[in-house]
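Up next is subunit A:
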Amino acid sequence: MAVVFIPTLLQDLTGGLSKIEASGATIRDLIAALDQLHPGLAARLTEDDRLRPNISVAVDGEISPLGLLEKVSPTSEVHFLTAIKGGRQSCEEDCLSG
Partner candidate 1 sequence: MSSQFQVVGTRPVRHDGADKVTGRALYGADIQLAGLIHGFVLRSPHAHARIKRIDTSKAEAFPGVKAVITAADFPVTPDRIVDLGEGDTPLSYVRGNMLASGKVLYKGHAVAAVAATNVHIAEEAASLIEVEYEPLPCVLTAPDAMKDGAPILHDDLRMKELGEATDKPGNVAEHFRHVKGAVEDGFQLADKIIEREFSTATVHQGYIEPHNATALWNNDGRVLVWCSTQGSFVVRDVTACVLDLPVSQVKVTPMEIGGGFGGKIPVYLEPVAALLSKKSGRPVKIVMPRQAVLEATGPTPGSSIKVKIGATKDGRFTAAQATLAYEAGAYPGSMVGPGAMCVFAAYDIDHITIDGYDVCVNKPSTAAYRAPGASNAAFATESVVDELAETLGIDPIELRLRNAAKEGTRRADGPKYRKIGCVEVLEAMKNHPHYKAPLEGPNRGRGVAVGFWFNVGLPSSVNIAVNADGTVNLVEGSTDIGGTRTSIAMQAAEVLGLPAESVLPSVVDTDSIGFTAVTGGSRTTFATGWAAHDAAQDVVRQIKERAAALWETTADKVKHSRGVYSCNGKSATFAELAAKLGETGGPVVGRAAINPRGVGGSFSGVITDVEVDPDTGKTTILRFTSFQDAGRAIHPSYVEGQMQGGSVQGIGWALNEEYYMSADGVMQNSSLLDYRMPTSLDLPMIDTHIVEVPNPAHPFGVRGVGEANIVPPPAAIANAIYRAAGVRMRRLPMNPPAVMEAVWRKP
Partner candidate 2 sequence: MKWFDYSAPSSLSEALKLLRENSQALLLAGGTDLLVQMRAGRKQTDLVIDIKNIAELNQLVLDASGLRLGAAVPCYRIYNHRDIARGYPALSDVASLIGGTQIQGRASIGGNLCNAAPSADAVPLLIALGAICRIAGPSGERTVPVEEFCTAPGKTVLKQGELLVSLHLPPPKPHSGAAYLRFIPRNEMDIAVAGAGVSVELNNGNFQSVRIALGAVAPTPLYAKQAGDSLAGKPVNDACIQTAAELAKAAASPITDMRGTAEYRRHLCAVLTARALKQAIQRAQEAK
């Protein structure tokens, strides 16, 4: 099962757990599985079937440009990241300069 790291500010929904194992073929599946375990998580991570504007997802350390469509393997590490001006793709995308 994939290991999902829960951001500090979402741990109120997981009873303080910072790591949760879940299974799914994509991030969308994974979030559905997480929401089964900890109801409310999906609503905090997604809206209108896409990641919320301030959330990005990293699979195995790589920020995903695909968001919910990103594929996940059973050995994957998944981070949900929050960002100030964070778009769907990543907060790193905002930090552009010349």
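Inclusion criterion for the candidates: all candidates are chains of the complex that A comes from, given by their letters.
Please note the rule applied: a residue touches a chain if its C-beta (ideal position, glycine included) is under 8 Å from a C-beta of that chain, and two chains touch if they have at least 3 such contacts; residues count from 1.
On a predicted model such as this, the values are computed, not experimentally measured, just so you know.
The candidate touching subunit A in this complex, chosen from 1 or 2, is 1.
For subunit A in complex with candidate 1, the residues that touch the partner chain are 5, 7-10, 18, 44, 52-55, 58, 61-63, 65, 77, 79, 81-98.
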